[in-house]
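Below: one structure, written as structure tokens.
Every protein chain of the complex appears in place save one, which is left out.
The block that comes next holds chain A.
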Amino acid sequence: MEIDKNQLLRFTTAGSVDDGKSTLIGRLLYDSKAIFEDQLEAVENTSKKKGHKGVDLALFTDGLRDEREQGITIDVAYRYFTTPKRKFIIADTPGHIQYTRNMVTGASTANAALILIDARHGVIEQTKRHAFIASLLQIPHIIVCINKMDLVDYSEEVYQNIIHQFEEFSSKLYVKDIQFLPISALDGDNVVNRSTNMDWYQGAPLLHALETMHISSDINKIDARFPVQTVLRPQNEEFRDYRGYAGRVASGIFRKGDEVVILPSGFTSKIRSIDTMDGSMEEVFAPMSVAITLEDDIDISRGDMIVKENNQPKALQEFDAMLCWFNNSPARDRAKYTIVHTSNEQKAMIKEVVYKIDINTYARNEEDKQLKMNDIARISIRTTRPLMVDEYRDNRVTGSFVLIDDASHETVAAGMIV
């Protein structure tokens, strides 16, 4: 199948601190000529000041003062670049465990993840944590980059050993598409250009893999879901009785004339029109933002969902989810949180921690019930009213939620419905 050059690929970096994620992104941008002269000049000056020989490529993404001082990434940096084949949005995320929540932020919208491993150290705990998170988030494509090959004499044996280590634990994960690459981010081997130091590696460099990855099949085209964000009721002459349900198609396809059901009320109607400022449309699909009008006058508001009669999400008030806890303060026993799920908001209570994941072995720990910062656990949750949910594996939009602490207003956890 052809790859449309107008298609957008969102990818993220992952892996432990200092494995070379930011350097790799810098290298990718630099070698594909996506760096502007003034940016280069600024980075050259800073590199010189810091006594770095050559250009410190990580400075292209590590933009905060503290990041530059400490030489680590703290929060996600977004970078953009275009090749003749495709357009990319990169999220360069931190490897440090303290900033896991920022890694998850960057990874949550990615189609692909580059997991870096320092060839000298092989797979370590943080590699496993990030690989686990990537698989939890159901990132469809993973490229494992075994980096710093220059520091291990470009040894094929080292490379094969690490692949072996990785596969040993990744067999317990669900990942659709996984590739391995030996690289040197610092010198640019197998990043944009093929390495001349590793004749034993016959595959294409990283950029090529990113440019040719098939992503259009990643979208859910089957389950039509339309969460209503807001209701448009213009008070002007021309549109006096207009009532448009504004939202973004979460998944599936809607057509004018479709029979639809409104949840949670269960009322049925027919799509009268699908409107945008540029005119009405016959059909829409994810992730288009439109306004839908219906044949019947029904009371619909933010948080409701328009779906099709023969394909509905489950209306659940109690369900299980995999949860990542982000906050310094641990989850309080039976405390109430605000749950945000699509455009819907309710109160929720964590009823039970079913098990926690031991990140080193991926074993389930059913004894320890306390949710602390960076913990990943399966939980049972109860909400004040039913939510219209799908399993996350089928639907990234209707299968995901966050929890907000009402006392601090902070986002304390992210959940994926199972």
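In the analysis below, a contact is a pair of C-beta atoms (placed from the backbone, for glycine too) under 8 Å apart; a residue touches a chain by one contact, two chains touch by 3 or more; residues count from 1.
Following the convention adopted for this analysis, contacts and distances are computed from a predicted model.
**Q** Using the UniProt record as the reference, specify the protein name of the hidden chain from among "Amino acid ABC transporter membrane protein 1 (PAAT family)", "ABC-2 type transport system ATP-binding protein", "Cytochrome P450" or "Sulfate adenylyltransferase subunit 2".
**A** From the listed options "Amino acid ABC transporter membrane protein 1 (PAAT family)", "ABC-2 type transport system ATP-binding protein", "Cytochrome P450" or "Sulfate adenylyltransferase subunit 2", the omitted chain resolves to "Sulfate adenylyltransferase subunit 2".
**Q** With the full complex in mind, choose from A:16, A:61, A:170 or A:269 the residue touching the hidden chain.
**A** Of the candidates A:16, A:61, A:170 or A:269, A:61 is in touch with the missing chain.
**Q** Of A:289, A:329, A:370 or A:384, which residue touches the hidden chain?
**A** Result: among the candidates, A:289 touches the missing chain.
**Q** Which residue, A:104, A:213, A:262 or A:294, contacts the hidden chain when the whole complex is considered?
**A** A:104
**Q** Touching the absent chain in the whole complex: find that residue among A:180, A:201, A:319 or A:401.
**A** Among A:180, A:201, A:319 or A:401, only A:401 touches the chain that is not shown.
**Q** In the complete complex, which positions of chain A touch the hidden chain?
**A** Counting only chain A, the missing chain is touched by 4, 6-8, 36-39, 42, 46, 61, 63-66, 68, 74-80, 82, 87, 89, 101-102, 104-105, 108-109, 216, 219, 221, 229-230, 232-236, 238-239, 242, 244, 246-248, 253, 275-278, 285, 287-289, 291, 302, 326, 338, 340-341, 343, 396-397, 400-402, 404, 409-411, 414.
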